[in-house]
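Each chain you see keeps its place in the complex, though not every chain is here.
As written, the chains take the letters A and B, and residue 1 is the first residue of each chain.
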Amino acid sequence: MATVKLLYFASLRDAAGVAEETLGTTAADLRALYAELRERHGFVMPLERIRVAVDGAFAKLDDDVRDGSEIAFIPPVSGG
Amino acid sequence: MRRFWLSDATIDATPLRARLLDARAGAFASFEGWVRNHNEGQSVDGLRYEAYVALAEAEGERIIEEALRRFGAIDAVCTHRIGDLAIGDMAVWVGVSAAHRGMAFDTCRWILDEVKSRVPIWKHERYVDGRSDWLHPREVDPTASGE
């Protein structure tokens, strides 16, 4: 069981209804964690369109969910 | 001195350009993204940019360092707005000084393309008909997409 802080942006924040939350999870990796969050918040954004960052740096979906980390699932960006 | 940052107030290009003045530079290319009154066939009323600030600024710095190494330009600066913007407001500014014009143009364009595709900033458009939406582009096409 890992306790993580989740950050939500743009349409994911609107769907979650919060900008951040702290959550206990048994997800094996970040991919599984996103699947869990899709259930929890009804996210429609498919995993293929998502990037992930851990503690302020881009990470891989295969990475473990580290206890105490800050995780952001990043929907397609539209700056510029 | 940092070369990329997010700005929550109107961007003033004058001091940014001044930072890039250099006696070795023969060329200066700059780009401004402006909020235009339409996008993909819809009339736009205004928009809001939101960012994952810490990651956006780190990624922006990386892009500029990479660009200078890749093209050999002298220096470059980029700043991107966050918060509420009206039609005509400047959303992004990129400036590059270089020995030659080819380098200046290539670097400027590359930085802009990378910022658009890699930096965690999101645009929320408000339309004239009252609707509003987050833009999550399917795929970044650097030759065709708008600013």
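By definition in this document, a contact is a pair of C-beta atoms (placed from the backbone, for glycine too) under 8 Å apart; a residue touches a chain by one contact, two chains touch by 3 or more.
Because the structure is predicted, anything quoted here is derived from the model rather than measured.
**Q** Please count each kind of protein chain across the complete complex and record the totals against the labels shown.
**A** Per the file, total copies of each protein chain kind: A x2, B x2.
Just so we're on the same page, only the chains that are shown with their structure count from here on.
**Q** In whole angstrom, how far does the Cα centroid of chain A sit from the Cα centroid of chain B?
**A** Those two chain centres are 26 Å apart.
**Q** Spell out the part of chain A that touches chain B in their complex, as residue ranges.
**A** 7, 9-11, 14, 45, 49, 53, 56-58, 72, 74-80
**Q** So in the complex, the part of chain B that touches chain A is made up of which residues?
**A** Against chain A, the touching part of chain B is residues 33, 49-52, 54-56, 58-59, 80, 91-92, 112, 115-124, 134-138, 147.
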